[in-house]
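Reviewing the structure listed below.
Of the protein chains in this complex, all but one are displayed in their positions.
Labels run A and B following the written order; every chain starts at residue 1.
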Amino acid sequence: MDEKLLEIEDLCVEFPTEKGKIRPVDRVSLEIRTGTITGLVGESGCGKSMTARAVMNLIKKPGKMTGGRILLEGRDLGQMGAKERRLLQGREISMIFQDPMSSLNPVMKAGKQVDEVIRLHEGTDAGEARRRTIEMFAAVGIPDPERRYDAYPHELSGGLRQRVMIAMAMICKPKLLIADEPTTALDVTVEAQILELMEKLREGGTSILLISHNLGVIARMCEDVYVMYAGKIVEHAEIGTLFADPAHPYTKGLLRAVTSLQEETALLETIPGNVPQLYELPQGCRFSNRCAFATERCRADEPALRDLGGRECACFLEDRA
Amino acid sequence: MKDALRRMIRANKLSLVSLIVIFLLILFSILAPWLTPYGEADMDLMHRLSPPSAEHLLGTDEAGRDVLTRLLYGSRVSLMVGIVPTLLSMVIGAVLGVTAGYLGGAVDSIIMRLADIVLAFPSMLLAMVIMYTLGDGLFNVFLTLTLMNWGTVARIARAETLKLKTIDYVEAARSIGMSKGRIIMRHILPNCIPTLIVLFTLNVPSAILTESALSFLGLGIQPPSASWGLMVNTGRQYLFNAPWLSFAPSGAIMLAVLSFNFLGDGLRDAIDPRLRRR
Partner (left out) sequence: MKRLLQAVLVLLLVSLALFVMLRIVPGNPVAVLMGEHANEATIERLTAELGLDQPIHVQFFRYLGGAIRGDFGTSYSLGKPVSQLMGAAFVNTLLLALAAALFAWIVGGLCGLLAAIRKNSIPDRLFMGFSLLGISMPVFMVAMILQYVFGYWLHWLPISGVSDWRSFILPAIALGWNSAGSIARLVRSTLADTLEDDYIDTARAKGLSETAVIWRHALRNTMLPTVTMMALQLSGLLSGAVITETVFSINGIGRLAVQAINGRDIPLLQGTVLFATALVIFGNLIADLLYKVLDPRTRREVKE
C-alpha cells in the first residue's frame, strides 16, 4: 500500500498585488499514498486551500502556478493538454468545498448537478444518470433520495447539501478526493456523520486529501499530516508521531491550543502575534516573530524542510535535539 | 471623500479626464462672451446655413447665426438644467427618504406611495404632462425635472436609512435620549452623503437628456433662449442640407452626458460599489 497516488513537488503559486508579488504557496511538496487520508493543517490564509486549488487548476486570476510539478500516478498534470486535464477532474480527482450552500448552483436541482458529472464523463443517458444519482444519494446517506433529486439546494439542510457535494464528487469513483474544510460550515453532530461517511469512502478505496484548521478532525481521520505556515510546509509526520512528539514550535502551539474548547482564542494565547502578511514576511524563519525559542540564526536564515528519519521539519532548533 | 477621489483617479484615468472636461464645459459657458467674436443673436442673412469654415468653426444656422457661439451660450442653459434641478431633487428626495425610513408608519407609507406614483410613469410622458400643466419656459423645466427625480433619491435614501438605523451608534444615540431630528441630522444624513454624491453625478446626465428631449419636442426651453435640445429641434428641418445644425448640439449633449456618466461610474466604484446593481 505504499504507492504514491499524488505527488506535489516544489509547488509555487504567485499573485501580483499592489505591493508586489506574493507567494501564497512557496515550494510546497507533499505526497499522498494510495488508500490513505492525508491531512493538511494550518491557520486560514496559510496557503492550504490554494495548494488544493492548484491541483484542481482552479487558481483565480491573476494568480497562477509559477513553479513545481503535480503528478497523479506519475503523470504530470502540467504537461497535459487542457482538455485532457479537464476531463481528469470529476473522474479521477474531485473536490468538495467548505461552504456547501454557495458551492451548489442555486437555480439547478440538486440531482441534476450530480448526474451532470456522469453524463459528461461516461456519456450516460438521462434516465440512467438519474437512476445512478439516486443510488449514490442513498449511498451517501441522503434519506428519501428520489424526492431529494428534485430539490433545489436551498430546500436542503447544510448536512444534506454537503452530502450532495460528496455524491457529486464520488459518483465517478475518483482515485483522489480533495476535501477543503468539508465540515467547517456544519454543526458538530452533522460533522461527525460527514466524517464517518468519508471514512467509509476511504475503505472503498478512495484516497483523500483532507484540508482543515481543526486538529481534532485531523487527528480522527488522517494517517499522515502536513503542517503549513505562511505558504510553507513546516512539518510532516505520521499522525501518532505528530501528536505525541511535535517537532516544530508552531505545531506545538497548535497542539496546545487544541486541548482548549475555544480553539481560535486559545491559538492566540498559545501563539502570540499574528500570521505575517505575505508581502511583509519576516527575515529568516517565517515563524520567528511569533516563536518563543527564536534565535539570531532563526531571524537571519530560513530553515529548509529536512528529513529527521521518517518525519520532516523545518526548524533550526531540531539540530540540537 | 478625498480618499475616494484619489482611489477613483488611480483606478480609472478616464474619470479624471471627464472631470476636466466637465470643468472646461462650465468654464466655457461662463466665459462665452469673451470666447467668441459673435453675439448670441447676431444674424447674418448673407451667410445663412453656411458649412463649417475658418470664420464659423461649426457653420451658421438658418438665420446666419454662428453655431459655435449659440452652442456656448446654449451650454449655460443645458448645464444649469442638468445641475440645479438635480440638486433640488436630491435635497427634497433625501429629506423625504430619510424621514420616511426613520419614522416609518403612516409617514413612510404616504411618502413612498407618492414616490411610487412618480416612478410609475414613463419619465418622458410624465415630463410632458407636467410641462403641459405648468406651461413652458426655463423655470418650469427646473420644476418639472425636480418633481420627476426626487422619487428615486427618496427610495435610495430610505433604504440607506433603514440600514443605518440598526447600526450601534445610532441605537446608542437613541438610548441616551437624543431627539429624532438630531439623530437624523447628525447621524443619518451625513452617512447617506457619499451615496447621494454618486447618485447626483449619475442623475445630472439624465436631467440633461430629459431637458434636451423636451426642448427637442418643442415643449421645453422656448426661443429666443438657446439650449442644446432646442438647437437640435430647429436644426432638424435642415438635417439633409445642413447636418451640422443638428449634429453639433447633439454632440455637445453627448459630450456632457458622457463626461458625467464616466465621472459617476468612477465615483460609484470608488465610493459605493453596491449602487452598481441599480
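The rule we apply is simple: a residue touches a chain if its C-beta (ideal position, glycine included) is under 8 Å from a C-beta of that chain, and two chains touch if they have at least 3 such contacts.
Nothing here was measured: the structure is a model prediction, and the numbers come from that model.
Across B:L58, B:I111 or B:V257, the residue that sits in touch with the chain not pictured is B:V257. For the chain missing from the display, the contacting residue among A:E9, A:D99, A:E238 or A:E302 is A:D99, taking the whole complex into account. When the full complex is taken into account, the listed residue touching the unshown chain is A:G90, out of A:G68, A:G90 or A:P249. The residue from A:D10, A:E73, A:E135 or A:E155 that touches the chain not shown here is A:E155. On the side of chain B, touch with the chain left out of the figure occurs at residues 113, 116-117, 120-126, 128-130, 132-133, 205, 209, 212-213, 216-219, 229, 232, 236, 239-240, 243, 246-247, 250-251, 253-254, 257-258, 261-262, 265, 276-277. Against the chain not shown here, chain A presents residues 56-58, 60, 83, 86-91, 94-95, 97, 99, 102-108, 113, 116-117, 120-121, 152, 154-155, 157, 165, 168.
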